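One structure below.
Removed from the display is one protein chain of the complex; every other protein chain stays in position.
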Amino acid sequence: MTTSSEVFAPSAAGAAGRRDPSLPFLIGGLVLLAVSIGLLFTGSAADPVRPFLGYLVGLTFWTSILVGMLFLVMIWWMFDSGWSVIIRRQMEFFLVGFVVIAVAFLPLVFLAISGSDVVAWTWIDETREKPGTFGMVAEDTLFLAKAAYLNVPFFTARYILIFAAWIGLAFLLRQWSFRMDETGDHKYVLWSRRLSAVGLFVAALVTTMAAMDWFMTLNYHWFSTMYGIWFFSASMRAALAATVLILFWQAGRKEGLRGLIQPTHFYFMGCLLLAFTVFWAYISFSQYFLIYSANIPEVTFWYNIREKSVDGSLNAWWWVSMALIFLHFLVPFLFLLFHKNKFGKPLIFIAVWILFFHIIDIYWNILPQKLSAEGLLGYTERGFVPHLTDLTAFLAVGALVIWAFLRSASKHRPIPIRDPRISESLNLHE
Amino acid sequence: MPRAPIIENARSFAWITDKVCGIVEGRAPRWWWIGFILSGMLASFTLMGLIYLTAVGVGVWGLSHPVFWGWAIINFVFWIGIGHAGTLISAILCLLKQKWRTSINRAAEAMTIFAVACAGIFPLFHVGRVWFGWWLFPLPNSNVIWPNYRSPLEWDVFAVSTYGTVSLLFWYMGMIPDLATLRDRVTMVYEKRAAEAKTAFAKSFEFAFYQFRRVFYGVLAMGWRGSNRHWSNYEMAYLLLAGLSTPLVLSVHTVVSFDFAVSHLPGWHATIFPPYFVAGAIFSGFGMVLTLMLPLRALFGLHDLITQYHIDCMCKICLATGSMVGYAYAIEFFIAWYGANPFEAFAFVNRAFGQYAWAYWIMITCNVISPQFFWFKWARSKLWLVWILSIFINVGMWFERFVITVTSLANDFLPANWNYYSPTAVDIFTFMGTFGLFGVLFLLFLRFLPLLAFAEIKSVSPQADVHGHAHGNTDKAH
Partner (left out) sequence: MKKIHGMLALFDTAPAIYQAANTVREAGYKQWDVFTPFPVHGLDGAMGLKRSRVPLFTLVGGFVGFWTGMFIAWYMGAFDYPLIVGGMPYFSPVFPFPVAYEMTILFAAFGTLGGMFFFNRLPMHHHPVFNYEKFRRLTDDQFAVVIEAGDALFNEEETRRFLEELEPLEVVAVYEDEEAVSA
């Protein structure tokens, strides 16, 4: 494999003489993050927890991309997949973003520990109003039954555990892959494969925990065994769509993947995107369908508030729900069925489309329920109105993740030149 | 780090053809006859059980208040689940371009179809008056009432019949090129066999058998002639059927899970049921594929076509899906507590420590613990161990359905309503007989149809590469 390392010499040109493209992202990201945190701490008079939710939406979007990429990297290791190794490298660059997410998450943990009123997780403060009838959270039977899980110390421990697992897996997989570029030692392949086997279990566990802690407990009365898998499926879609965009960006760069990446790589990514579009729909539909069919009030209310107002009229979320069915599932599904749409501009279009509706999906999961002392079930719906924090948090976290990605991408080779499967990936044909 | 070869010892195309065709062209080995007769005898248990049931009524099964689903539904879900691995291997692994599937997909698809046939028996006879079974389908009947589309049982009718039909189409279409090869060899085989025949009776038998084979393979091969213009459409159709079978196979066990999950019964209403059932189905199916293929590999000397690599892959899939099932058990338990519904919490504690705890712990041991051996290479390479573990998986998955069906029904909301469920001898004989039925069908398949998809095996073998080198060896070329 000596010949290939000469062909793909490290791109020193990127470091010397050129302007570092990542710097504006760092500065912009930090400024926007400061603004977002400011908004987060001040809260909002009309709806105290609204900035918190906006921050969570922005953070979740980028977290989901990273989580999906982590799973994909590990799944590819497990399958001993050959075609994907040059794509895997782009994900390895991106995985560094977990550190950014962990830091950006800290304000939320801090607010939870301080028991602030701006935190949307009602259960962190037992003196808050209990949903439904009058009284405090501390008097809520449903809360008391779950108090062993829903308490701030345990929540903080879980936050540490979740990020330790994500960052730890990402760190090792990155390091071993980069180190293999230098030494060409294939023991790293075996290590990565073994780590992935165990890592998939660990990641499945902590990702489920994250989905439950951050989104499901926004409404601690509600529960669904499927919820962790919903987050996994949404994350996989987001990660694939984001990777498609990264690949197109890299395909145009001389120090990136120009001349290395084949149309077939995009075709395969398009196929995976189609598969996970179907998987997301399957999971989302099954969850809805089972709750709809069994029609038990203790869980149906979660869907009711996403459909109707207290007076029975359709609310804004109903339209969002329809958009998720038809625009987040049906349109990408039909579009990706066609062979020619899995290449070039159509693929970019649908990747952007999916990412856009992915945000809507996150909104739909996080935003609607609003605690209220009135109403039969204690929740009314919050309108589908964007808030400044949504935008600033989204941009801030995004800019910082992209900054970290660019930094990482400029430090290492754009493809894993000494990976034992590299020639399969470079000589890919359908 | 070269890839493991899919075919060992670099066998030629002609060797592969002779090896696989030889299975159906030679005389039936003695073990085949023994197996066939024993399976036939075992299958007669099902026949007798069903005749008795039809004559007397469903009461001959151990169904009684409050457990009215009993073994019939357990066996149905068990057999349907077995079938799923066949479709997974043929469809999903095809889409994932897992070339190792080619050695096992044909037998696994056959397994799917025979398993669906075995599964179909139970709900059909569970309706009681089986001569009204056609009411399940949307056909006008004497009461002018149509089937109820709000019932998951009706969805099941559509899901299972579609599954059986599409699996059959897929299986058949995959076989067309191989049947053409068999067709083209019929005369050659006859000449050889006729020359060996000594007596006049043997000669006339050979001639009659020749005529049968000529028509049988001739008609089924549809005049396939290997034209590349045909292959082009064929490959596309195959890919599309794989693409259709994938969502189909996921939907079938999903719909089966709806039978339970749309109800209100504690332990049944869990949103995770669809993917959990699908994972369990694939798990049990791969268990069954291992159970069947390991002996066949030894009996027919298929070691070069079904290699240790194939067995490794199947073991790893068992490990992965077994662990997914373990994840579902864990999440169900957690949410049963977290949901703070006392009935739900009781249902799960009762499963683990109640009157059916023995079944629960068999399930956990077989499904969650036994596949963990597959982490280790030494375990995967000891074939007797793999075979025993595969049996454990089959047993464990049957008990999973037992635990789900029976514990929830036997101990529901009202303690005064509780009872202990036991099957009757008719239950046991009918179920055991389906293994005989499955055996009969599978042995007939072995004798008359190509056991391995050899056209596909050839297409993934190294000498099929038009550029004259194998994919796996490319890094040596540098």
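By letter and in written order, the chains are A and B; residue numbering begins at 1 in each of them.
The rule is simple: a contact is a pair of C-beta atoms (placed from the backbone, for glycine too) under 8 Å apart; a residue touches a chain by one contact, two chains touch by 3 or more.
Quantities reported herein were computed from a predicted structural model and do not represent experimental measurements.
Only one of B:L50, B:I121, B:V166 or B:V426 touches the absent chain when the whole complex is considered: B:V166. Among B:R185, B:R297 or B:K316, only B:R185 touches the chain left out of the display.
Within the whole complex, the absent chain has one touching residue among B:R3, B:R101, B:H253 or B:K458, and that is B:K458. The missing chain, though absent from the display, is touched by one residue of B:G26, B:G59 or B:P138; that residue is B:P138. Within the entire complex, the positions of chain B that touch the omitted partner chain are 12-14, 17, 138, 144-152, 154-155, 158-159, 162, 165-166, 169-170, 173, 177, 180-181, 184-185, 188, 218, 222-237, 240-241, 244-245, 247-248, 251, 255, 258, 455-456, 458-459, 463-468. The omitted chain makes contact with chain A at the following residues, 285, 289, 292-293, 295, 337, 339, 429.
Here is the rule we use: only the chains that are shown with their structure count from here on.
Rounded to a whole number, the gap between the C-alpha centres of chain A and chain B is 36 angstrom.
In the complex of the two chains, the chain A residues touching chain B come out as 1, 3-4, 79-80, 82, 141-142, 145-146, 149, 186, 189, 197, 201, 204-205, 208, 223-229, 271, 275, 278, 282-283, 286-287, 289-291, 293-294, 296, 298, 420-421, 423-424, 427.
By the touch rule above, chain B contacts chain A in their complex via residues 1, 3, 95-96, 98, 152, 247, 250, 254, 258, 261-264, 269-275, 323, 327-328, 331-332, 335, 337-341, 375, 471, 474-475, 478.
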